[in-house]
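Before any comments, here is the structure.
Note that one protein chain is taken out, while the other chains of the complex remain in position.
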Amino acid sequence: MFRGVTFRALFLIAAPVCWLLASCQKESQVDRATREGILLVGNANEPKGLDPHIVSGVLEANILRALFEGLITNDPESDTATPGGAALDVTPDATATVWTAKLRPDGKWSDGAPVTARDFAFSYERLLTPELGAKYAEMLYFLKGAEEFNKGKTTDFAAVGVEVLDDLTLRLTLRGPTPYFREILKHYTWTAVPQHVVLKHGKIGQRGNPWTRPENIVGNGPYQLKSWRRTHHIEVERNPHYWNAANVSLNGVRFLPITNLYTEARMFRDGQLHVTYAATSEVVDLMKKEHPENLRQEPYVGTAFYRYNTTRKPLNDVRVRQALGLAVDRQAICDTVFRGYKPAYAITPAMGNYHPPRIAGFDPEKAKRLLAEAGYPGGKGFPRLKILIASKETAATLAQAVQAMWRDTLGVEVEIENKEWNAYLVAMQDLDYDIANAGWIGDYLDPLTFLEMWTPGNGNNLTGWESPAFLKLLQQSFQETDGTRRFELLQQAESILIEEAPILPVAWQSRNYLVHPSVQGWKPLLLSNNPYQFIRLVPGR
Amino acid sequence: MIRLIISRLGQGIITLFVLVTLTFFLVRAMPGSPYVEEKAIPEHALKRMREYTGLDQPLPVQYFRYLKNLVVHQDLGDLIKKDGVKVSEIISESFPVSLALGVLSIGIALVVGIPAGVVAAVRKNTCVDFACLSFAMVGICLPSFVIGPLLAVTAGLGLKSLNVAGWSSPGDWILPAVTLGLINAAYLARLARGGMLDVLSQDYIRTARAKGAPGSRVVIRHALRGGLIPAVAFIGPAFAGMISGSFVIETIFQIPGMGQHFVNAATDREFFLIQGLVLFYGFLIVGANLLADLAQIALNPRLRKA
Partner (left out) sequence: MEKGTSLWKDAWHRLAHNRAAIVSLGVLIVILLLCFIGPLLPFVKSPTAINLANSAAAPSAAHWFGTDPLGRDLFARVLYGGQVSLLVGLVATAVAVLIGVIYGAVAGYAGGKIDDLLMRFVDILFALPFLVLVILFALVVDKPASEFTEWMIQTTGFARDRVAPITTLIPLFIAIGAIGWLTIARIVRAQVMAVKKQEFVEAAVSLGLGRGRILFRHILPNVIGPIIIYTTLAVPGIMLLESVLSFLGLGVKPPNSSWGILIKEGADRMETSWLLLFFPSLFFASTLFALNFLGDGLRDALDPKSAKD
């Protein structure tokens, strides 16, 4: 009887196997999507929301780019170009302090209503309204009176430099000369939300306003929300009311919140994705061997670095901090731990005409000398410090590499303290660490996004380092109207920062990711803010 | 029997109440907070956010507010980090997926594991036994984060009709269910083999054989009931584990199930989501245990009240 059972079991297994093998000629998901004009994009994780005034992340920005368009929009090829989006143009006065935006007359929301200057004024007021508790309101502090209004010191929005001159004209008065203001306007916090929709579902400062639910949401971008299944996908389709709809080639974009990078790479290789969010070093190696044409390694506006807690001994001694920094072989790290990254000799990556000062580097002899001068020759007597990391892949590898370098070059022993993510953030914010692994991604292409955080008392400083000289230089730059002179001031400030070394810059990020050959028009951009309306899908690749 | 069910339901409610209360205080004792992020949130914004979710109130106030919402409005609360998303939405969207995956996996596990274990026991110490044991060992020794990617790379990339990941095409359930199913099949096979061996050596089996009953009948009619007890006792926890512990499978195969929420809610300190999930999960366990105990009684007549 068992013989019969075995035979039957074998058949049960054989049948589906045959079916699987037989259905070999199936169109891959990518090919079908290319045919339909839908771009399949890996997007790291489920977004925290779709309200441009509430969220603050890169992956949310990727989706918001499709749904909303600001006064200035992203250029598909150039990092520095500032083409008009919802505005025909945004022009400064002589001091670059008062800017006038002329809106496009044919601008419409996805429900057909016209986009007016009132919408922008309403949006800025909403973002700055204290009740909303928007965590990224400080992006708007460029506006005169914005900070005071947001912190509740003034209560009348008329005190903020936003004026509606007529339906299509908006005048923005800034707190000081800002020659790079058009660059700032690309950020999604400066886009507009539809006043009539937001107020229909709640008050201006009300949290939890359901206006972004799939059935309610309205935007002025090239696409509108089609479907949203949490942790599964978000799909946008073309917005017929978009002013440039006739020139939009892509029919839609499907964002897949794939959290595991190895899964994402497998999906790409199986023809399930056009563009991935990232690629690990193993995937980079694999693709270099198999399909180098799919691999992109592009400079990205992010820096990996270490923070020092300058309030603790011996890290309060600048020679110790410099010694530790000089003992790190950044090139070796970039070759093994971070594929494609570039060794960082400052914190701000090169962007546009800004070139960071070349200060940090690898000089083991000088490192040993400095450490001896500080009183710890050969590492003798140096306390056992801890490197604080959170449990993310490369953080552990980097820490172990640095640990070995300090041991071999300086004779300094450190421990690695691996905390759970939330506990890690709290420890850093409470200054309860010695040395901490950190990273920063710029919000816009101006060095200020990397430098402003090091001013005394800034919520993202977290090192206890305070330099009046640094602050003075930054404040001077706020008053400078000449772009070149301004960059010089910022370079001087950055020099102070790197020399006094409250941080250890490790590497400038390269974004490693994969792109399918059928995707055309996806150019390397520092902010990786590729606008989808300029992408084309070409079948047959 | 009815009395048993009623008394167990009553216990269930008390269990759930204790569970909810314990969880409420445990999650708030965790270090860190839901408002901690990579780019620090300004103080004044934090204050508003706390007011909005009610987390600035003293603990007892928060507790009674939660209970009131739960019992009176059947409202499990909202997510803290994602505005306007209700905990009940998260559960109602992800549970059907996990349920489907769990049922399919348990199906595969039962179909593969139990017969393998029984055959191994009957053909003890032969090649068949050794082969079944070895197959079982592979399933136990190789973790899901090895078997999953292995299957994904070989079958998923190799066969055009199978996707390596996702939960949209009709065949997408196959690889994850097979991964989970094989792992649990291995456990079931071992437990079934062990249980059957115990039973097969009992006197009443010898008696049946001596009476001339054919081998297969001896096994099926006499031995199976007793022999499968340990295996059946394992199914309950295994199924529960699949619902809450499928985090690894979900990340490997990109499945919008519940497992990831258990893990992410804890790391994100999403208090209300953790409480909601625990309540829901506790509810499932109470029900599942009741069923398992009933199954045991069915399998073992001696447990019925005479």
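As written, the chains take the letters A and B, and residue 1 is the first residue of each chain.
Convention: contacts are C-beta pairs under 8 Å (C-beta built on N, C-alpha and C of every residue); 3 or more make two chains touch, one makes a residue touch a chain.
On a predicted model such as this, the values are computed, not experimentally measured, just so you know.
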- Message: Among A:77, A:93, A:285 or A:482, which one touches the chain that has been omitted from the display?
- Response: A:285
- Of B:140, B:155 or B:224, the residue in touch with the unshown chain: B:140
- Decide which residue listed in B:191, B:223 or B:249 touches the omitted chain of the complex. B:191
- Task: By the contact definition given up top, give the residues of chain A that touch the hidden chain.
- Result: 262, 280-282, 285-286, 332-333, 335-337, 390-391, 396-397, 399-401, 403-404, 416-421, 423-424
- Touching the unshown chain, chain B contributes residues 7-8, 11, 14-15, 18-19, 22-23, 26-27, 29-31, 133-134, 137-138, 140-143, 145-146, 149-150, 153, 187, 190-191, 194-195, 197-198, 201-203, 226, 229-230, 232-234, 236-237, 240, 244, 248, 262-263, 265-267, 274, 277-278, 281-282, 285-286, 289, 296, 300, 302-303
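Note that in this section only the chains that are shown with their structure count from here on.
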- Query: Rounded to the nearest whole Å, what is the centre-to-centre distance of chain A and chain B, using the mean of the C-alpha atoms as each centre?
  - Reply: 37
- Which of the residues in chain A come into contact with chain B in the complex? 1-2, 5, 9, 20-21, 23-26, 28-29, 48-49, 51, 54, 56, 130-135, 137-138, 150-152, 207-210, 212-213, 229-233, 256, 258-260, 262-263, 266-267, 269-270, 272, 420-423, 425-426, 429, 439, 459-460, 462
- Task: Over in the complex, which chain B residues touch chain A? Could you list them?
- Result: 30-33, 36-49, 52, 78, 81-85, 89-90, 93-94, 115, 119, 122, 149, 152-153, 156-157, 159-169, 171, 214-216, 251-254, 256, 260, 267-269
